[in-house]
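One protein chain is absent from this view; the other protein chains keep their places.
Right after this comes chain A.
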Amino acid sequence: MDKNFQEEQFTGIMKFTPPLYKQRYQFIKDLVGKYKPKKVADLGCADCTLLWMLKFCSCIEVLAGLDICASVMKEKMHRLSPLPVDYLQPAERSLTVTLHHGSVAHKDPCMLGFDLVTCIELIEHLEESELKKFPEVVFGFMAPSIVVISTPNSEFNPLLPGVTLFRHPDHKFEWNRAQFQSWALETARCYDYSVEFTGVGHPPTGMENVGFCTQIGVFVRKYPQTSESAQSEKPTEAVYKTVFKAVYPSLKDEKYLQNAVVSEVIFRAQIIKRSLLDCLMSEHEEYNDDPTERKSKFQPSMNCFSEDLGKLVVEKSMGPFVDGNMVYIPLKTIFSFPKVNRLCGTFEKLCKLIAGKVTLSSDGSAVMLNTEHENEEN
C-alpha cells in the first residue's frame, strides 16, 4: 500500500506544492541537517523512499528501516545498494544500511543506540494493541535522542474531497490536534522527553484554524545518552528478520584506504616519471629543427608536473632522479601531494599502507619505476 501516492490522488483540488509526502520527507532532511545524527532509523519505511533520500546525507553512518510488510520493502530496496561510483571513489564516512522485517510493537536490540527515529504516517496504521505497546518500544526501549512522529490531522479532512471517514482504508484512526497532542504530551512525560508540535501542508487562506494537513511531533530526550551498561540490561533476543544489508565502501575500511593510497601513489609517480623523462628527452633532442614542436611537447608535461609540485621538487635537494633504466621518486615527494597527504595523514601511515604493494628502493625511501616500459613501444 502506498500512502505517498494516494495522498496525491485525492488532493486533486487541494493540491500541495511540493506534494505533501515530499514536504514530510524534506522536513526530516532539514532536521537531519540541523542535528547531524549519525544513526537514523525509519519505522514503517515502506518502499524506502525516505531512507534513499537520507543515504545522501553525509553525517549519517547507520541507516535502518523497519516495516511490517517485507514485500513492499523488497520492491525497491536495491536502490539502497551502493552505486558503482561509491566503489570508484569510496567516501570518507562509513555507511551501513539495513532493512528489518518486523513490528514496532516488538523490541529488538538492533534498534538500540539510534540518534534519530522517524515514524512518518505510521501510528494511524497501528491496531489498538500495537499502539499501546508503541511508546514503550520506541521511547522506553529504543530511547533515541530524537523521535519524530507524523500523522494526519483529521480537522483538515473536510477540505479533502472524497475523504469520508479516513484518508486511507488501512487507517485505524485519525486524530485531531487535541487528541494527538494529548497522546504525545502524555508519552513524553512518561518517558522523560520534551515535545514540540508543528506540521506540513498549510491550510488555504481563510481556513487557517484547521491547522496543518499533517501534524508532526518532535520529541527530544531530556536525559543524557543511556550508558552502555544500562542498555545491556535490556532484552537481547532478536525478533526482527533482516531482509537487506548494504555496507558502503569507505576509507575507514583499511582495504579501501589501501587501494586508494596505492592508486594515488602510483599515479602520481607515473606523472613525475613522465615529466622527468620528457625533460631528459628534450635535452637530447636539442638539434630538433622545429622549435615550435619542441615547445609544445615540453610545456604541457611540465605544466602538469608543476601544478601542485613543481616548486617542491626544485627546492628540495632530494628530487626524483633517473639512474640507469630506473626512475626513483622519493616517498617524501609523493607524500607532499595534497591528496596523498589527506588520505594518509602521516608519513608513517603512507609507508605502512604501500608496503608490499609498490616497488620501493632498497632503503624504502623512494618509489622505483622502470623507464624501459616507456621506450619500448608506441
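We adopt the following convention: a contact is a pair of C-beta atoms (placed from the backbone, for glycine too) under 8 Å apart; a residue touches a chain by one contact, two chains touch by 3 or more; residues count from 1.
Here, contacts and distances are computed from a predicted model.
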item: Hidden chain of the complex, named as in its UniProt record, picked from "Piwi-like protein 1", "Nicotinamide-nucleotide adenylyltransferase", "Deoxyhypusine synthase" or "Ypt/Rab-GAP domain of gyp1p superfamily protein isoform 3"; value: "Piwi-like protein 1"
item: Of A:Val62, A:Val210 or A:Val262, the one touching the omitted chain in the full complex; value: A:Val262
item: Per the touch definition above, residue among A:Tyr35, A:Phe166 or A:Phe347 touching the missing chain; value: A:Phe166
item: Candidate in contact with the missing chain, chosen from A:His78, A:His202 or A:Arg342; value: A:His78
item: Interface residues of chain A (partner: the chain not displayed); value: 1-2, 5-6, 9-10, 17-19, 22, 56-58, 78-79, 81-85, 87-89, 162-171, 259, 262-267, 270, 287-290, 293, 296, 300-301, 303-304, 307, 373-374, 376-378
